[in-house]
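Our next item is chain A:
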Amino acid sequence: MIELSNLEFHYPGSDFKLKIDALNISRGSTTAVIGQSGSGKTTLLNLIAGILEPFSGSVKVGNTDVCLLSDKARRNFRIKDIGFVFQDFRLISYLNGLDNILLPFKINDSIQLNGETNIWIKNIAHEMGIENKLGKYPHQLSHGEKQRLAICRALVARPSIILADEPTGNLDPNNKTNIMNLLFAYARKNNATLVTVTHDYDMLKDFDSIIDFNDLTIDKV
Partner candidate 1 sequence: MKNLLLVLLACSFFACNVKKENKQSEQPSKPVVSVVNYPLYYFTERIGGAYIDLKYPISEGVDPAYWMPDSESLSILQRSDVLFTNGANYAKWLSNVSLPERIKFNTTEAVKDRYIEVQEGTAHSHGEGEEHVHTGLAFTTWLDLSIAVKQADAIKDKLIELVPNKKAELISNHKQLVAELSKLDMKLKSISSEKVIIGSHPVYQYLASAYQLHIHSVHFEPDMMPSHKQWHELEHLLHHHPSGLMIWEGEPSDEIKDELKKRNIDVLVFDPCGNVPSEGDFLSVMQANANSLNAKLN
Partner candidate 2 sequence: MIQSLYLGLKYLQYHIYRTIILIGAIGVILYLPLGLGRLISESETQMMARADATPLIIGAKDNATDLVINSIYFEQCNVEQITFSKANELDRLGFGYSIPFISVFNARNYPIVGTTLDYFRFRNLDIEEGHNLQFVGECVLGALVAESLNLGPGDSLVSSPDNFLDLAGSYPLQMKVVGVLKTSNTPDDRAVFTDLKTNWVIMGLGHGHEDMTEVKDPTLILEQDSTSITASAKLFIYNKIDGEKLESFHFHGDKSNFPITSILFIPDNHKAATLLRGRYKTDIIQEQILIPSEVIANLLENIFRIKHIFNTVFILVGFATLLILSLIIVLTLRLRKKELYTMFTIGSSKTKTFEIVVSELLVIIVGSLMLAAALYAISGYFVESFIQQFIL
């Protein structure tokens, strides 16, 4: 369960202000976040992940108030519990496919590689259809492959929450469906919460719930 209550956030020196009185996303659900550009959809994801700290209010994931966690604890929370998928893939150009998937293990010591993880990696790579591309560098992959690789990276630590920021924004229609199906499949299979920012209204029907940022109480100064 993700619970946001009385949340207020604004970027210093900016006239943007996000205010959410109450928002609950239940565990295992798939949620689409829609709204105009600059409406605060990505900010919402960053607040959930603890990357941004709200000016007031709380962000609870399960029983943990993310806002009360130390920096280190927040990083560990992100690495263990959250899988990020970005519109522009955010793959590390100088790492090959496998190293990109393993990146979380290399940048945070709180998760360790073990035999089980290795099997898991093989499985998800297989599921994503990129098991033959693990030796390749990002520039050697197509957009679809890149995003599937990015999803593998997001899922490598078996997160309970997937935060996807327009994951299909750079993909062709075929790939869009494939990618979303993969994310839905993971969420359902692992009882994980999927929160996806999207502009693709055709896909909304596949989500359990939709948060429309246009309906939220958003104060703009």
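Everything below uses one rule, namely that contacts are C-beta pairs under 8 Å (C-beta built on N, C-alpha and C of every residue); 3 or more make two chains touch, one makes a residue touch a chain; residues count from 1.
If you want to know what made the cut, all candidates are chains of the complex that A comes from, given by their letters.
Bear in mind that the values here come from a model prediction, so they are computed numbers and not experimental data.
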Could you work out which candidate touches chain A in the complex, given the options 1 or 2? 2
Quick one: which bits of chain A touch candidate 2 in the complex? Just the residue numbers, please. 49, 51, 71-72, 75-76, 78-79, 84, 86, 90, 92-95, 99, 103-109, 137, 153
